[in-house]
Each structure stands twice: as structure tokens, then as C-alpha cells.
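The other protein chains are all here in position, but one chain of the complex has been omitted.
As written, the chains take the letters A and B, and residue 1 is the first residue of each chain.
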Amino acid sequence: MENLKNYSRVFIESFGIDESKLSSLKYQDIPEWDSVGHMGLVASIEEAFNIEMEIDDIIDFSSFEKGLEIVSKYKISFNE
Amino acid sequence: MKIEEIERIIKIKKPLLFIDKVVELEKGNKTTCIKLFTYNENFFQGHFEGNPIVPGTILIECMLQSLKLAYFSQYDFDEEVFLLFYIPIVTFKKRVIPGDELKSEVMITLLKNELMGEVRSFVEGINVCSLTIKLNKKWKI
Partner (left out) sequence: MNDNLANKGLSFDIAGIKKCQKNRYPLLYIDKVENVIPGKFARGIKCFSYNEWFFPAHFKKEPSVPGFIQVEALVQTFLMTFLTLSEYKGKKAMGLSWDKVKFKRTIVPGECLIIESHLVSFKRGIAKGYSVSFVDGKPACSAEFTVVIPSVLSKFNPK
């Protein structure tokens, strides 16, 4: 649960968004998640989980939900 | 407020005056100012040819002049004013282009004898730039 909390917190801090809006959030849904916001988000996720994402994964990271799948590939568990 | 009045308060004239209209003013405290950007201004020619964008520095100057208006409107100086200041943070969120109307909202607070200013700018309700600033006033009387 800790990992999921941290993951959510990165989104909330990066975009100033409400927690209730997270699960359905996709790239370009909000003005803050533009190409620049995307790189900022990726950098913050990398720092939070001490990982370095591959380019293909950065491109695939198109939503909050999809991001969970991608970050799990880096041996981060989001299960209880 | 007329342009002449703005020029008198902040001691800046064309072609460096970046305020067109004052919507709200609480002297010494806060203000909302408007600057319209038109392609017919000298800086667009060089920034950039074929793709005019308001330079970040011009946006900042615009916001700083609104701040000066808020602060100096409470005084009545005849001499020109120098202000040295420290800007901890500026963030640019969205580009501003010819045809945009920039609305700058200024809030000034006095914190332990230090002037702090918060300026946020909007185009059509979207926040395009914000800055926090610490002022050290230095003027000649």
C-alpha cells in the first residue's frame, strides 16, 4: 500500500490534482499533463522509486492506471 | 486609471511600459492589471521570426510593473526609483502569443520588514506564469 500511496502522491504533487480524479486520469486530460508535465512526472516517479525508465516505457506511460503496470515492471509491487 | 497616471507612479514610459489597463487597485496591497499583446511590438520581430512568442523576460517585466504599481501607488515620489530585488521562483506554464490578454494579479505582504510579492498571470483564465519576489527598496528622494 505504501508504494501505491507514494505513486499517488507524485501525481497529486506534480499536477496539483485531487486524489478522487487520479484513477481515470490520462495524458492531456488536464493542462498540467502536457509534454513538459509528462517529463516532470516521469522524473518524479523515477526519483520516488529509485528507478530509471526506458524510453518505450516513458512513451507507454499514458495514464495513471497504465503507469502502475509500467512501474511494476521495475520490480515495484503495488499489491497489499 | 489613465496611462499618464501609471507612468507617473512607476516612472516607466513607452516603449518599456507593459501595463494597458488597471482593473483593480488597493494601494500598497494588491492590484489586477491587463496587458494586451499585439504583433506590432518590437520584441516579436526577434522572438521568433515566423513564430512570435512573448519572451519570458517580457512576461516577468509585465508582472513586476504591476507589482510596482500596487506598491508605489501609496506614495508620491518625484524622483526616479530604483528597486533591487530577489526572485526566489518563477514558473512558466504556457506560452503567450500575439492577441492574448494577460491579466496579472498581485498580492503584497509585509513580513518582518521585508516586502513579499506574489504575482500570478492568466490568459483566458488559465495560469500562464507565476512568481514570488522579495523587494529591497532603494529610492532617491
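Keep this in mind: a residue touches a chain if its C-beta (ideal position, glycine included) is under 8 Å from a C-beta of that chain, and two chains touch if they have at least 3 such contacts.
None of the values given here were measured: they were computed from a predicted structure.
Peer 1: Can you list the shown chains that the omitted chain is in contact with?
Peer 2: For the complete complex, the undisplayed chain touches A, B.
Peer 1: What residues on chain A make contact with the chain left out of this view?
Peer 2: 27, 35-36, 38-39, 42-43, 55, 58-62
Peer 1: Tell me where the left-out chain touches chain B, residue by residue.
Peer 2: So the residues of chain B touching the missing chain come out as 11-17, 42-43, 45-49, 51, 55-58, 60-61, 64, 80, 82, 84-92, 95.
Going forward, only the chains that are shown with their structure count from here on.
Peer 1: Taking the mean of the C-alpha atoms as each chain's centre, how many Å separate chain A from chain B?
Peer 2: 36
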